[in-house]
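Rest of the complex left out; these chains stay put.
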Amino acid sequence: MAEIHFEGVSKVYGDGTRAVNDLDLAIGEGEFMVFVGPSGCGKTTALRMVAGLEEITDGTILIGDRVMNHVSPKDRDIAMVFQNYALYPHMTVEQNLAFGLKLHKISKPEIARRVHEAAAALNLDQHLQRKPKALSGGQRQRVALGRAIVREPAVFLMDEPLSNLDAALRVQTRGEILTLQKRLGTTTIYVTHDQVEAMTMGDRIAVMREGVLQQQGTPEELYTRPVNTFVATFIGSPAMNVVPAPVLKLGSDSSLVGFRPEHIRVGPALNGSVGFNAGVEVVEYLGDEQLAHLRLGELSLVAKLPVADHVEPGTAAAFAVSREALLFFAVDTGFLTDPPS
Amino acid sequence: SASASSSVSISVASLVPGATAAATAQFNNQVKQFEKANPGINVKSVQYDWTAPTFAAELAAKTLPTVFTVPFTDGDSLGDAGQLANLTKYVKTYSWSKDFDKAAIAEGTDAKGQIVAIPEAAYAQGLEYNRNLFANAGLNPNDPPKTWAQVETDAKAIVLHDAQVAGFSVMGANDNTAGWILTTMADAFGGRMEKGIGAKAVATFDNPGAVAALTFDHNLRWNDNAMGTNFNLSWGTSNQAFAAGEIGMFISGSDVYTNMVQGFNIPAGIYGLAALPQQSSGSGASSPGELGGGTLAAVTPFASKAQIAAAVKWINFFYISPLVTKAGAIRNAKSLDDDNQPVGVPTFPIFSQKIYNQDLKWEEPYINVPETAFAPFNKSILKDNLVPEPEAATQAIYGDLDSVVEQVLTNQNANIPALLQAANSAGQASIAQASASS
Amino acid sequence: MSTAPQPAGAAPKRKRVRRTPATWVKRGGLSKFLFLLPLLLVFGLFSWYPIVRLVMMSLQFTNLVQPAKWIGLANFSEVIHDPLFLIAVKNTAEFAGLALVFGYPIPLIISVLISEVRKRRGLYSALAYLPVVIPPVVGVLLWKTFYGDSGGIGVFNTILGWVGIHPQEWIQSTSQAIPSLVLYSTWANAGSTVIIYLAALTGVNRELYEAASVDGAGLWKKLWHVTLPQLRTILLITMILQIIGTAQVFIEPWLFTQGGPANATLTVLLLIYDYAFGNSIGAAYGEAAALSLMLVAFLAVFSLIYLRATRAWSTS
Amino acid sequence: MTVLPFRRKQRAYEARQQGLVLDDDWHRPSVKWGLGTAHVLLLVLLVIVGLGPILWLFKSAITTTQDTIVSPMALFPHGIAWSNLTDAWNNLDVGLYLKNTVVVAIGSWISAIFIATTGAYALSVLQPRFGKVIMAALLTTLFVPAVVLLVPLYVEVVDPPFIHHSFAGNYFAIWLPESANAFNVVLMKRFFDNLPREIFEAARIDGCGPFRLFFNIVIPMSRPILGVVSIFAILASFKDYLWPLLVLGDTNANLQTVAVHLPQIEPFTPLGDFLAALALSALVPIVGFLIFQRGFLRGTGLSGALKG
């Protein structure tokens, strides 16, 4: 068990791409840290540097209190779940699970014990003798997870481990991973670009953008107090509506105002609210809720409304947002500012 | 007198590929003369060179010309197998058909006594020697060895003077040439590789002559170290090595001089030719003899009667008349000389000795080969006993013998009698196979 | 609006639309045929039909000029009783065996090393492939001079001389001839195997190596547990292809030694050739065909057994 | 100007794509030195073995016969003999035979590509009813060595069924049988098999019939494997010996190829001239290969046919 420290870590690829830029981050022992960010923001690169699969251009990575910069992956006591599983196609499930243990010279009975325990936990008992080719996507995913688990390493690294699963399996496996990580108490870095995954799973979330760490904190912190418009719009689905403040007759030209779709109500503005009239363009029915796509001049807004509210596409209506729900950002930097008095 | 209305076309083997333009023109000229003399016959000339690997296939595929040539060794077997046209009826109309040397015409006669091929050239095996190397080693170039023992001493003398060359060399390639030369030497030692003809032929490899010949080779190779370093020579590479001055003595046909001139620009004056030493190897041996060979002109079995008739006319005109008529002889010799090709290289009579001598006289004005080079051969050859090649399965038998020679040249501990015995059973199988084919 | 699932067959069925020549053309039958036609023609004429002829010839006596005689299995028994038959089989087996010992591991080692080259990998593989580009006729004739078969003691003996080793006889010796041919053959053919392995190595998923590193594998362990198993199928295929190829060895013994010295390099294919073309009277086409069929049958059966035996092992 | 950096980047990326030695491993001294040494040794070995014989051949092609025989490893002790080359070109007719060989190679190449692409396309993409049977029949021919078929094939070529006009002495007698090469067809088919089916389906929905699909989609996507089969086909026609000997006739200088010519002149030719002839004959395929090697050696074509 170990903390992980990034200290001023940068990665520049051979072709000059600066994939990670001066990253400072500490991950506590047993913590579940999620890296999110749009495609190409450097999540995988950061993870691979921890694994030792990528050279560190600048800065230091520590696991526990050991500098890892030039330690070979096999000596780092980590386990990694690859996005594409990376199962050994020529080995059975059992051999896949046992391989890492064998290399670490664990005794035979101990290997058998751990493998069967993991297989039982992941519902893989019946498939132990199959090769990966004969498994479904979900089963492969679980083998990849199992391979990491049996190792009982100091650190788990997971690179979008659920991206290839369909929605149902995804939700289920999400739960399994969480339960397991809590039980083992293993420090974990989990990469995803799916913000729902990030929100539901992370003890803390680190949001990256073009190699630069934007914000890190608990899901609630990120949802309620995003440091800038990037984080504000990236976290939450549908995304936060961000509009120039003057549109809502608030504050100055140099301010943006943001509010989440679920904070929009139908009806005129009451006390402590701001109101606006908007055209209803499309209404998406979600079963328990509906999404209304609104048009306000040039701007598009999304409102998440209860199904009971009747909004007709093609009509216009009055909407309101509570003032408490509003966040203000500077136009130039995008940073969160205090509300105008 | 063929009816003028029915004209017939034949194709005939012309010169080997790569012949000079002059030679080609000269050949075409002969074709024209022939066509003029024989209205109603159209002659198309086709380049042709007999090679063992493709001959049978081309014959079967009908890609050979109507008239072509085959070696002595193949004439009767091809005839027996029905692969040549029967020419008897047509040949009998010529007066020269009665004058053939018996051994020569036998090569073109099949088991039923039909003439299936007409002998057109013959040669005897001889001992080629390098006059320069002889002189350098202190030997007399005009007095080549007359016994096998002299061959050995001369070879040693040559090597002693120049270690880079082979004093005496035999062909050792696995392409039947090794077996051919072994048979030549065995005959000269008074052995015979085969007795009887056709299906009744018996392989007799294990004869005293063959043992003597191989013992001789073994001795020069391993005791005297007088055979150089290359034991894989074949007909062409031997000629090349000889022309390059790397061989003191070797055995080949009396007609190879032509090839050495045409192919390798052999330096003037180094070529010498002697008859092979004749030496009986004691009890049980036959009389020693000179192995001979030659070429037959034959006609494809697919030819029609009219084509066969025309073909034999062409054979008479092109191959035979230079040997038996004055006009033909002069025409041939002159054109060769004009083309700077050797005239007067010793061949062997196909017809009677008288006709041969007469022919030589007609040619005399055009002879251009150095007389001294051939004198030793010419002096003794006519006295010698001429032996034909083994009759049944000739090439196959040579092939079976190849490996014996190779063993003796490459393995110091080769057991000669045992090798011959083993080869003998293979030879007998080859004979059985060949006779099954007729 | 909602449809409850009905038991199958409850709904009224329409009649199936029939196939007619018109639908065949419409669905592309004609163009399938047109695209296949050149292949069928060429293979039919120049491969399959000659194979049928071959089978017929093996049961006949024929010199192709006179009408063929049917003689049953006589050709086969002739071949089996030919003393050269066993020699040829033994030589061929020796050649194939030696070629496997040299020719199999060397390309693998070379290609694994090349695949780790970071700079100028193209240069390495071009050098490895260069001998394959030399036409075999040129290669063999060139190596004849290396072996000292064209006068002088040859290149190899000269080099051996530098380190004080006696001149060897190479292809002129009954015992060294086959190894010499194998040496040439390995030189001439290893390059194509290298290229095939390199292509296969390109296909190995890099993530597997990374997974193995994280799992705790060092270089050798990765080579043994990832690289080789990933190449397993292709290794098995190249092995059988090489065995089939060397069992059909012809051009080397034929151009180097014509089967000599003393039949030391007489291979099965050379014997077939000798039967068919070695005698100018065309007497043994039947035997040639019979021996050919025996070789083909042996190779086919051998390959089937081989593929059966290794199937479990090759599926990855 | 922009080409060079682009190519360099390309190569670096390629190097990243494969290999069991990770970037980080390279920094450990044991790996760096061990593997580095191995690579240097390998390069030396490949130069000696792959390039050495060819360099020797070119050297000897301009060395006097005597020098080559007496001291084969020495550099021109008696000067350079350029005359070898002219002798070989003029007297041995190497130029003429090379021209013939190139004609043979081009024809064989065209017909091999034609048969392999159309056949593989039919078998892999159009999938006719008896495709499996045809495939099995193709694979069987791999067991039948060419030498074995010489006789029946020859008989057939000189008297083909239906046509009954001999092809002997005609280049079609080489071009056509040469294209009946199951290996090429199988290779091509495997490559086609690995092309994504959906692209073909998209094209059919876009309005492609079988011919358009072939010319507009399949062929442009198959460039790598076309390169591989081309190299194989061209090398094969430089290799072929017995068949041309038989069908073009051993006497026909106007048609015959170098591969047939060289063994025939070997016995009669001085070594220096002969080696010059060999060098000239080897030059054409070597130069051709060096020109076309890039895509081939990168292995995109072959690995496309090997995977799956």
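Assorted remarks:
Labels A, B, C and D are assigned to the chains in the order they are written; within every chain, residues are numbered from 1.
The rule is short, and it goes like this: a residue touches a chain if its C-beta (ideal position, glycine included) is under 8 Å from a C-beta of that chain, and two chains touch if they have at least 3 such contacts.
All figures in this text were calculated on a predicted structure; none of them were measured in a lab.
Overall stoichiometry of the protein chains across this structure file: A x2, B x1, C x1, D x1.
The rule we apply is simple: only the chains that are shown with their structure count from here on.
The chain pair with the larger count of C-beta pairs in contact, out of B-C and C-D, is C-D. Mean C-alpha positions place chain A and chain B at a centre distance of 94 Å.
Chain C and chain D have Cα centroids lying 16 Å from one another. Mean C-alpha positions place chain A and chain D at a centre distance of 53 Å. Within chain C, the positions touching two or more other chains are listed as 64, 151, 210, 213, 226, 276-277. Counting partner chains per residue, chain A has residues 52-53, 72-73 touching two or more of them. If you sketch which chains touch which, the pattern fits none of the simple shapes: not an open path, not a single ring, not a star, and not all-to-all. By the touch criterion given at the top, residues 150-151, 154-155, 158-159, 166, 168-169, 245-246, 249-253, 266-270 of chain D touch chain B in their complex. The touching residues of chain B, counted against chain C in their complex, run 50, 52-57, 59-61, 70, 74, 77-78, 81-83, 172-175, 229-232, 241, 246, 301, 393, 395-396, 399, 402-404, 406-407, 409-411, 422, 425-426, 429, 433-434, 436-437. Residue ranges of chain A in contact with chain D, taken from their complex: 14-15, 52-55, 70, 72-73.
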